[in-house]
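As you look at this complex, bear in mind that one protein chain is not there, while each of the others sits in place.
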Amino acid sequence: MRQLTFREAVVEALDIAMQRDPKIFLLGEDIGYYGGLFQATQGLMQKYGEDRVMDSPISESAILGAGIGSAIVGVHPIVEIMNVDFMPVCMDQLVNQAAKMRYMFGGQMKIPLVIRTTCGAGRGGAAHHAQAIHAVFMHFPGIKIVVPATPYDVKGLLFTAIEDENPVLFIEDKMMYNVKGEVPEGYYTVPFGQAVIRQKGKDVTIVATLRMVHKALTVAEEMEKEGIAIEVVDPRTLCPLDKDTIINSFKKTGKLVIVDEGNRVGNFGSEIASIIAEEAVEYIQAPILKVTAPHVPVPYSPVLEKEFYIPNEERIKKAVYRVLEFS
Amino acid sequence: MAVEVVLPALGLTVEKGTILKWLKREGDIVTKGESLFEVETEKVTTEVESPASGILKKILIPEGIEVPILTVVAVITKQGESLPDKYDMMGIQKPQKKEEPVQIHIQEASFSMSSGPGEIKALPAARWLAKEEGVSLSLIKGSGPGRSILLKDVKSFLAKEAQRGPKILITPTARKLADKKGIPFTSIQGTGISGRVVKADVLEAEARFKLAETRPVPTSVKPSGLSKYKLGQIVPMSSIRKVIAKRMAQSKFTAPHVYFFNDVNMEKLLALREDVVTDLEEKEGIRISINDFFIKAVALSLKEYPILNSMVSGEEIRILPEINVGLAVAMENGLIVPAIPKADQLGLVEIARYRSDLVERAREARLTIEETERGTFTISSLAQFDITFFTAILNPPQSGILTVGKVEERPVVRGGQVMIQRMVRQGLSVDHRIIDGAVAAQFLQSLKKKLENPYSSFFSIC
Partner (left out) sequence: MKVAKELLLEMLKKMLEIRYFEEKVVDQYARGAVPGLAHLYIGEEAVAVGACMNLTDEDYITSTHRGHGHCIAKGGELKPMMAELFGKKTGYCKGKGGSMHIAAFDKGILGAMGIVGSGGPIAVGAALGIKKQNLDRVVICFFGDGASNEGATHEAMNFASLHKVPIIFVCENNLYGISVAQHRHQAIKDIAVRAAGYNMPGVIVDGMDVLAVYEEVKEAVKRAKSGKGPTLVECKTYRFRGHHEGDPNMGLRYRTKEEIADWRRRCPIETFKQKLIKQMVAKKKEIDEIEEDVKRRVEEAFVYAMESPFPDPEETLEDLFA
């Protein structure tokens, strides 16, 4: 099968979707002529015109509001917030309006809106262009959250997001745009709420998100040589969350490490640990560990960012060794 | 139609208010929207308008009184209308109780752990398995970090247990012999290396059993015992007597015995028995005896202090899984101790039935070996011989034995007064290798309390 990069998979998905559904339009900063800051909408404006690929003023609230309002009245907007770091600027529109309008109006309207954004550190983006705050949005009922980790998944999940008639926050890890993977041609969907076991193992369960999935797999491969069999679970969507797969995997191993690039407190891993403590407590054989970014903003200097801030294979290994002390 | 004037809801957090001033008086004409009274709340003073036009017929809440919001404070009627009866009293009327917000069931934890003792660190999976298997975590050594008990520690403990018991360490010869003779060797105290059961032990167990088998005793209650010997006679020891002699010596000289006594006021218990004995006999066909109460009380106390329900095996203390209380029955040639199984779980009537049956068959030499071997603790009574108290030797491999003397009227002092009360002295001997004085004393004290407070002790068992 042919290989596409993560980025190419995104562009292809948007292209195919826009062809199939004339009601889809894109709105975001620099997505038109520039093709998107990360080139994820490359060529689309040239193909579909300014009317369907709209460059936006730098107005996140207006962008979100435009998405919400137009979705309610019958079109299918895919808006982009360039970095998830900018989401707080339009937080009200996302968490108070988009997330709640269906519920608080008693189900009268649907909001088929996709909000694409990017996350991830590693290029010196520093405090305002490198965060991974996806866990924050889990707290607000009414938003679906997608965290794809492979080119195959990003294309299929994006199609599912577009078909979904609810607000979907679609998070693309900017550090993965160049990652290659097998991507089928044409249209296919990957379901929400279905985690995938990237690698099977019986000794330790690692639940990882976005780019961290690949780090976990690297660690699993290395540690296999030492005779340690790690099971790597990729949830793919944070909401809806496939609890069953995670819990069942955990029951096999009794030992859990969660790897997520968010900061420590209120990390995605915190929620998983809580779920395990509530629904599988009798299977816990060792402390549940989270490998996360430390609880500080993203530092600028590469030494700080790459060697300390971003969770790396070393730290994941250490966590695995630690839980294995209890076996 | 009369219109109620209420103390209005004044925003999200205000709960009550005080009417500072009525701006209109009873009988005044009022128009809708006109200010009627001033109210003071925690936050502010505000004027409240009339909700309707008419006559301010009655003021129900005067100035200066604090009332909850929504209280009806006045009534407005139309010109010529009379006041409805229900307002005809001055009073603080409680507002309609709002419906309680409905509790929505939140998903609860699917499993709740009882908390283990403070010092023991164990991982949840280990705790769970131990609990399921009925194993106390205090018996398991933790190999995890910080000496925490891991799942594998519990598993290996259980595996070892499965190997050891109910099968005990036993030499092949002894095993063969036991099988041949049809003797279950589960509670035999082994005298071999590491507590192994050896051939001699098996023979001994057999002898104990044969004791009951060979000499059926007449059904009279009082065995005549020593009457057959004459002065100057030299009696060679029968094999059975040899076994008994050896066992008694072994028990006494292996297990350091220590003795405790207390006196029990039997008034309440005897009264209770009086009360129920006839009815129960009619209904259940069995006559409850004081011994039955003792058996039950002992069983319940053993539950509280399981160390007294144990045996020494090599270098381990095995707390026995069941509480089988044995009753020493005197026979012509010695003592036999049939045990009532799981006495802690039986009701009084059931205990009585067991007791009656076992004692009868003991005297007729019709006990099974299992019935004599399963005991975990013994009660011995010499009441019938007017013995007030005595010390007993532990019945190996048990670690405790209770002696019961005669119940008799004694003068005792209660509340500064001398009274005649029926009292009994009971004694406890324990194996001091594994049972310390404090524990034994507590056990005996607990037992006494149960016997002295029979209603609360036995309330659930009849």
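Labels for the chains are A and B, by order of writing; each one numbers its residues from 1.
The working rule: contacts are C-beta pairs under 8 Å (C-beta built on N, C-alpha and C of every residue); 3 or more make two chains touch, one makes a residue touch a chain.
Computed from a predicted model, the values in this text were never measured in an experiment.
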Q) Touching the left-out chain: which of A:117, A:131, A:166 or A:285? A) A:166
Q: Can you work out which residue in A:92, A:182, A:244 or A:278 touches the chain that's missing from view?
A: A:92
Q: Would you indicate which residue among A:18, A:82, A:101 or A:223 is in contact with the undisplayed chain?
A: A:101
Q: Determine which one of A:88, A:141 or A:184 touches the chain that has been left out.
A: A:141
Q.
Touching the absent chain: which residues on chain A qualify?
A. 23, 25, 51, 54, 56-57, 59-62, 64-75, 77, 92-93, 96-97, 101-110, 112, 141-142, 144, 165-166
Q: For the chain that got dropped from the picture, name the residues of chain B it touches.
A: 4, 6, 8-12, 14, 44-48, 51, 69-70, 95, 98, 102, 104
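In this section, only the chains that are shown with their structure count from here on.
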Q | Contact footprint of chain A on chain B as seen in their complex | A | 107, 109-111, 113, 123-128, 144-145, 148, 150-152
Q: Going by the contact rule at the top, pick out the chain A residues touching chain B in the complex.
A: 254, 278-279, 281-286, 325-327
